[in-house]
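For this depiction, one protein chain was excluded, whereas all remaining protein chains were kept in their positions.
As written, the chains take the letters A, B and C, and residue 1 is the first residue of each chain.
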Amino acid sequence: MLVPIRVLVNGIGTIGKRVAHAVSLQPDMVLVGVSSPRPSLGVLSSLSRGGVLEGVPFYVRGASPSLFEERGVRVGGVLEDLLGSGRVDVVVDAAPGGEGLRNRDELYSRYGVRAVFQGGEPAAVAELTFSPFFNYGDAFGRRYVRVPSCNTTGILRVVSALSSLGELREVFVVIARRAADPADRKGARLNALSLDGGVPSHHASDVRTVLPWLNVFTVAVKVPTTLAHLHVARVRLGGRLSRGDVIEALESHRRIVVAGGEFEATPDLLEFFRDRRLRGDMYEVAVLEDSVHVDGEYATLSYVVHQEAVVIPENIDAVRAMFLGGDPEAGMEATDSSLGVTRGRLAPRRALVAARQS
Amino acid sequence: MLVPIRVLVNGIGTIGKRVAHAVSLQPDMVLVGVSSPRPSLGVLSSLSRGGVLEGVPFYVRGASPSLFEERGVRVGGVLEDLLGSGRVDVVVDAAPGGEGLRNRDELYSRYGVRAVFQGGEPAAVAELTFSPFFNYGDAFGRRYVRVPSCNTTGILRVVSALSSLGELREVFVVIARRAADPADRKGARLNALSLDGGVPSHHASDVRTVLPWLNVFTVAVKVPTTLAHLHVARVRLGGRLSRGDVIEALESHRRIVVAGGEFEATPDLLEFFRDRRLRGDMYEVAVLEDSVHVDGEYATLSYVVHQEAVVIPENIDAVRAMFLGGDPEAGMEATDSSLGVTRGRLAPRRALVAARQS
Amino acid sequence: MLVPIRVLVNGIGTIGKRVAHAVSLQPDMVLVGVSSPRPSLGVLSSLSRGGVLEGVPFYVRGASPSLFEERGVRVGGVLEDLLGSGRVDVVVDAAPGGEGLRNRDELYSRYGVRAVFQGGEPAAVAELTFSPFFNYGDAFGRRYVRVPSCNTTGILRVVSALSSLGELREVFVVIARRAADPADRKGARLNALSLDGGVPSHHASDVRTVLPWLNVFTVAVKVPTTLAHLHVARVRLGGRLSRGDVIEALESHRRIVVAGGEFEATPDLLEFFRDRRLRGDMYEVAVLEDSVHVDGEYATLSYVVHQEAVVIPENIDAVRAMFLGGDPEAGMEATDSSLGVTRGRLAPRRALVAARQS
Partner (left out) sequence: MLVPIRVLVNGIGTIGKRVAHAVSLQPDMVLVGVSSPRPSLGVLSSLSRGGVLEGVPFYVRGASPSLFEERGVRVGGVLEDLLGSGRVDVVVDAAPGGEGLRNRDELYSRYGVRAVFQGGEPAAVAELTFSPFFNYGDAFGRRYVRVPSCNTTGILRVVSALSSLGELREVFVVIARRAADPADRKGARLNALSLDGGVPSHHASDVRTVLPWLNVFTVAVKVPTTLAHLHVARVRLGGRLSRGDVIEALESHRRIVVAGGEFEATPDLLEFFRDRRLRGDMYEVAVLEDSVHVDGEYATLSYVVHQEAVVIPENIDAVRAMFLGGDPEAGMEATDSSLGVTRGRLAPRRALVAARQS
């Protein structure tokens, strides 16, 4: 095997701790360490005794090591020293939105370390906004690559799946988005619905950083829930297709599962994954089978995006694509097999069940 | 003045108690009484001492009068006796969904009383599904008329407003719908998002009971909130129009208000009406000004529908149209002036404010 | 009649707009005007066209009058000018917590105007923390008086009612408190429970500003709801009493209602008041009848406190007591009859109902 890619994860919140865990599962990567400005809940939960990242060296920046050590976190040294030592090939930056840009200028650029940024940063933070389904090869050799945020990632996967049926002429998505993550301290308005940002929401332009030619429009509604986003998409396909064609395209696409009618609501899906993955991570976009409707050139469908986990595979892909290039399918397969990402169906078709029951 | 229309309201829940109150405010109607099978919260809150319907005669059906009297409700007699007495011209039936159909066959048909039904009943319950904006005149002389439910009412008003700009070619609406009313006892799933019914949701076919030719598609998402529904509509207009045209069409339409950027979320709107109307009823559809976007032939907009109150004006219209016919505008104006229903803007344009502030 | 007390309300949020409305209903007071630093939702909803305070003069402070005028608010002048003119006897300060103290020093003290403060201010803001049940007479002639906040007001009323049965030896209250008001913009944690402040919570010491000798301990738990607080109190009475004694003491006490078993949850109570009072204000503390349990010397009971409205009567009392003194009962009765505050029972006793049904 080749020399593994040496990765540091900077920012140990919802995304960072998951990326770090995922990196640690890659045979061709090594998790050199993690860093975060404060002993946040994410640091405490993942790095203290019994946590999934227990023992991973933590690198401090502008804070006292004892602040971390007394919480049971193993401190490896000072972040700047590590970055200057040449022992890090790439940082996955999962700092809160906007801090990544500053980190790039103050840290990564200064120490000549490459970086992957998250979708909370402006697209200009990087040379490329990355989607393994559309521009895997473009990432090779890049210094800075950005992985778009959860909702954009979800849209891109569905667009990729449906594009296998022909070029999409229009994509309109309404996003019912969770107002806060489960342990978010900043809070949200109780019992309230509101638009999230302007119209169109930023997701449309974010999709176009990857697919500039796509006719896409998005609106996001903030809803008082913590578990997941639910999208309703109306897509104008290149021609008349059957519902079966559409479902098959979705079922056979990487990182998409089709959830039968037994999965009625977001908690059903997340409960399913609680019984199989740490943190209940749902890496897959879960299409609600009962929602898939095709009339003429239009397909309507609804799917669930787990904001905490959906971008993790794409982050791992990005690292691999930047350093190793190669075949996109092979790269994604490496990610998916290491993380156990699935595709296909979660429950039997209703018709089938009904038939067998009678 | 003419002899007033003698109205009974059957079913004193969320809708029924509001219709009864609204009837009592009409100069050309008289509220003969109300009825309900059980001493529900709606009965107790509206008819007991101090309630908005205090003193209105209550007619029992298959229950002991004392059950109501001991709760401070004035009992006028037995429902069947009243209906048989010829002292009721029309019943507004606001019983729970499905019971209206049974009431029609067991009561109204038997005693030869005309009736207005709610949208929870199947369209077949009545000869006409009514919208004063589209078929006011058709209601005259009808025996049974149905007023569609809150979300359909909201869509019909917006369609009416936008149709003033030309024929609509496509209407696609995603409804983020409240999962339960504020005091609903049946409950809802906490912290969950799910589709409400199939795809398309029933609202599309319900709109077509009024506008059979309309190309309309709807999807409803159930969200854990009690206050109001929020719609996101994408409409293909007959031609290219400006954002100003669209806003003007909405602002000038009856029973629609355009809420400036200061109204960010559903509670802001409902709080506004708490300071001006009993129960905080928002009879108007409230378009979020910041949501109105026009690109080419497409207009996208978002609006709030208060499920408790939005159908009240249309119920009053229906009664009037059935008995008096006449000019739709005059009929609706009678309703709106009695209830204080408004149109236009709720807050100044942001640009204007900004200009004056600087 | 005497010359009316000239009142200005400063701060038009949840409490301020209600106090202003209540002042306007008093025969012995006149609402000279209101003020608020910003055109907040409270200003907009209550003072613009159709609002309950439409036409009341608004006095600006450090802001452009046009900011209010363009929202349909009638501007009467500048706050400082008004205060300096001698046309205001007392300000009810309902500014956000902490601002009242600053207002006292910068405005009321400087212009020699008396003031009533809210419980969000430290007790030291005033000469007296006021409860009409315990120290009505002490308020006469005071310059600054403070009305404690909603939960403390609720506890004081219940303590007053139970004290009629003998001296209370211990009072322990757990407050399940709403995390945000219905239209709160600051938000709260979704799906979360947490302690609110330390243990004991500040309510215990706040109660003791009125009743220094009382053995009282409180703990507050923040819960994701907007409608009301729910208290569970365990009280050690001076001797052995029956459940009937305790319920009678509660039922016969001013500003307390006993809600029968039909009122199961906070929304049931608030829905009841939506049908009888603007904004659905519940001025009364509502004891849940089924919760009242007496074992030996201990009484356990649970009651609902509507955080938006419960302090309004006490604010009105405070103004009257400061200026007119006199008999507490007469003063409170003036408040209660003007606002329609009730006492007694909301629904019949279950046993009674059951007996009659059988």
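Methods note: contacts are C-beta pairs under 8 Å (C-beta built on N, C-alpha and C of every residue); 3 or more make two chains touch, one makes a residue touch a chain.
Please read these numbers as outputs of a predicted model, since none were measured by experiment.
Note that the undisplayed chain, when the full complex is considered, contacts A, B, C. For the chain left out of this panel, the touching residue among C:24, C:191 or C:205 is C:191. The chain not shown here is touched by just one of A:30, A:78, A:165 or A:347, and that residue is A:347. Remark: the omitted chain is touched by one listed residue; of C:32, C:101 or C:223 this is C:223. Where chain B meets the chain that is not shown, the touching residues are 179-180, 182, 184-191, 224-226. Within the complete assembly, residues 172, 174, 176, 189, 191-195, 198-200, 217, 219, 221-228, 230, 232, 234, 264-267, 288, 290-293, 295, 298, 300-302, 304 of chain C touch the chain that is not shown.
Interface with the hidden chain, as seen from chain A, comprises residues 17, 39, 41, 44-46, 50-53, 64, 66-67, 70-71, 182-185, 190-191, 226-227, 262, 264-265, 267-268, 270-276, 278-280, 340, 342, 347-348, 352-353, 356-357.
Following the convention adopted for this analysis, only the chains that are shown with their structure count from here on.
Of all chains, A has its CA centroid at the greatest distance from the CA centroid of chain C. Distance from each chain's C-alpha mean to the overall C-alpha mean is smallest for B. Two copies of one chain, chain B and chain C, form a contact in which over half of the residue numbers belong to both partners. A turn of 180° superposes the CA atoms of chain A on those of chain B, with the angle given to the nearest 5. With centres set at the average Cα position, the gap from chain A to chain C is 48 Å.
The geometric centre of chain A is 42 Å away from that of chain B, both derived from CA atoms.
Averaged Cα coordinates give chain B a centre that lies 34 Å from the centre of chain C. Each of the following residues of chain B touches two or more other chains: 191, 226-227, 264-265, 267.
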